[in-house]
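The complex is shown incomplete by one protein chain, all other protein chains being positioned as in the whole.
Up next, chain A:
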């Protein structure tokens, strides 16, 4: 039977006294939390331990005695042994250390059911002092030294949410030990400058540690939460006005990424402005990540605003926009003229070519006149739109994405026309091909069946099939060109959305915590054997093994309305081939939508 004693490093040089801690049930180990020094009154010690147990919820008890005799303190042996009778325990640890030696010695005193103390050393003397057995008994205690401050603040991953079932899922020894130390905060309030009846040693003996910045933030957070809550209530009142729940506006607001981002951020603010403090580690980390990502977002946006509004950048951009749009229109017109001729040496059907080409040219003409109409207002729009970056860089990027979508609306229209035409053609061709071979699509059975057609049906079907087949290259080429253009625009929008998503979801606070205070996020522990002297128990040093950075990012990613590809590559290619309309990026809808 190996007994494990978790001993705090701060108590290595403590004066002699009583050990207070907890026995971990089922694992044969004890966690020492503090040492209460002589002189003390046993009744007060018992009262204190009971009070601490009530406050912290941890089953504290007096584990045993600790003796580090300083100069002039001899003859404590019998006193220490008598202590075990005052504090009735099943097992009583007597840990001794001598100055100058690094090893501890420990004797475990058992108490049998009659309440009689069974002392093993007396037994050994009776048996004639079996050397081996004594050494073996001494060696069967392992001292695990741990740094109390680090273990107090660290969180073992994977984080267990809720109360684990005691029978089916027994918590592991390490988790129980970490939880014991973390919950025993009330025990560490007594420091040596208190004038109470008891003096104890633990990690806060020299005085309680706290950070001024954290305390100030805590004080400042209350009025800030109230302010944010009030602003949010005003904002949600505006949003819930009847005017805005009309059909077109609601549809538009779900499609525009700026509105989506706005609702997402207001959801975050709602979480942050709640009055109750965070329950649990995961909730706290999520709130902290939200705050940090919001602050980073706003600061990046301010940087953009500062760059945009100096040196007349806005008018430069506005003046460059019109020539750029005209250039795009000219390129498209040239492209269409090229298609209407003999593109890449292919011979097109002249009539259909001319029809489609003129149709699209007219659209471009409409679009360019629309841009000319808008040109006086562009500078104003850019000026006010740039102000939106004050809310954050994500808003500026979403606004840019929306503007790109609006400006390239004609490309989207061309793509839809071309795709619909091509799709119709493909379906017609496949259906007439079946007719050509004497088969039919059975809608009821969802399969291809043979069918006997009349002669005139066959004749007209074959005619139509030939027409559609020979017109296929023309339509296919137009479809190809406009699909490629659309894909370019979609790609650009996708890049913008991905960067917005990245800023929204990246857990900067968790990563910063991992880099600066790596003991707070623990993947596990690691042990190191401390130099021991022969004949003493085994001493191990327990250090915290910090979480890997990739695991930190994975665990603490804020969930977003993430923008990710809807189809796999194979499905996408198939859809493009058949002519179905393709919307490659999918938005996960939030709960408010």
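Note that a residue touches a chain if its C-beta (ideal position, glycine included) is under 8 Å from a C-beta of that chain, and two chains touch if they have at least 3 such contacts; residues count from 1.
The rule is simple: contacts and distances are computed from a predicted model.
Peer 1: The hidden chain: which UniProt name fits, "Phosphatidylinositol glycan anchor biosynthesis, class H", "ATPase AAA-type core domain-containing protein", "ALA-interacting subunit" or "Metaxin-2"?
Peer 2: "Phosphatidylinositol glycan anchor biosynthesis, class H"
Peer 1: Of the residues A:476, A:538 or A:576, which one touches the chain left out of the display?
Peer 2: A:538
Peer 1: Out of A:37, A:140, A:157 or A:557, which touches the unshown chain?
Peer 2: Considering the complete complex, A:140 is the one touching the chain left out.
Peer 1: Identify the residue among A:28, A:59 or A:206 that touches the chain left out of the display.
Peer 2: A:28
Peer 1: Over the whole complex, note the residues of chain A touching the chain we left out.
Peer 2: Within chain A, the residues touching the omitted chain are 2, 4, 28, 136, 139-140, 142, 144, 168-170, 172-174, 524-527, 529, 532, 538, 540, 545.
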